[in-house]
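One chain of protein is taken out of this complex; the other chains stay put.
Moving on, here comes subunit A:
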Amino acid sequence: MAINGKDLISLKNIPAETIKLILDTAEPMKEIIKRQIKKVPTLRGRTVVTVFYEASTRTRTSFELAAKYLSADVVNIAAATSSVSKGESLKDTARTITSMGADVVVLRHPMAGASELLARTVDASVINAGDGAHEHPTQALLDLFTVREKKGRLEGLKVAIVGDILHSRVARSDIWGYTTMGAEVRLAGPATLMPPGIEKTGARVYNDLEEALEGADVVNILRIQLERQRQGLFPGLREYAVMFGINRDRLKLAAPDALVMHPGPMNRGVEISPEVADGLQSVINTQVTNGVAVRMALLYLLTGGAHIEAAY
């Protein structure tokens, strides 16, 4: 069984059974990662191209490892951000990708909708690895996988997402993923960083951070970018840390066994205090490992999902 549809652009409208399939498939993939020889021949002869218009070593490496563990050939195109301004269009990149005979394209792009545009243009499967402030579905899937792994379920959990929701593609994908899987999503952050109408997604917006944290099973802390202060979206980093930073005291408001998550990279001492980042409740490192497993599952499913048995 494979995923219906060619691409993974967004988690909106992805049904629960598909998400479950991806998470279930990621479990054996994680087993592969734990082996001494982390390689199965599943995607031999297939080509995965990563195209990053925005630098993100973490995400790119995660996809690259996932492809390599499955024996795919991997090509990285570091589309320098400057080429965007130089006028090299995404369409030109699409032509390059097509002539390379790519089976899967992983696209990171600073503009919302770029992966949808690419998906319309190329025959290859397109995985959205983050497009502007739109979505980052694989990050959300690894979040869901991590929570399910630790909690044994997703349904009925209370998930607090804290910080810059306005610019967060992770938050948008998380909201769809969690609500589809029956979890409750609470959003908290500065009013100037809360996107209008977000409550129509089914998530609840809290004006009071403490209320949002009350009894939460998962606390997902978003990165705050310094640039936002320069844009005048909030008054200052110190004030942010005081009002919205998650420290040990604040975390006590959540359920005693609440998981602390962060999509990285972290600003320690701003949105997350060091003792929370490195504390016992933190699963931030697990998220990174699980990212590879989930991406392996996706590559496998999008390329037809043939012969999973061969992986063992």
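Note that in this section contacts are C-beta pairs under 8 Å (C-beta built on N, C-alpha and C of every residue); 3 or more make two chains touch, one makes a residue touch a chain; residues count from 1.
Here is the rule we go by: contacts and distances are computed from a predicted model.
Per its UniProt entry, the chain excluded from the display bears the name "Dihydroorotase", taken from "Dihydroorotase", "Pyruvate dehydrogenase (Lipoamide)", "Thiazole synthase" or "Putative ABC transporter substrate-binding protein". Here the missing chain is touched by one residue of A:137, A:195, A:245 or A:263, and it is A:195. Interface note: of A:60, A:108, A:148 or A:169, the residue touching the hidden chain in the full complex is A:169. One of A:89, A:192 or A:285 touches the chain omitted from the figure, and that residue is A:89. The missing chain, though absent from the display, is touched by one residue of A:12, A:204 or A:268; that residue is A:12.
Per the touch definition above, the residue from A:8, A:133 or A:147 contacting the chain not shown is A:133. Residues 12, 84, 89-91, 109, 111-114, 116-117, 131-135, 169, 172, 195-198, 200-201 of subunit A touch the missing chain (whole complex, contact as defined above).
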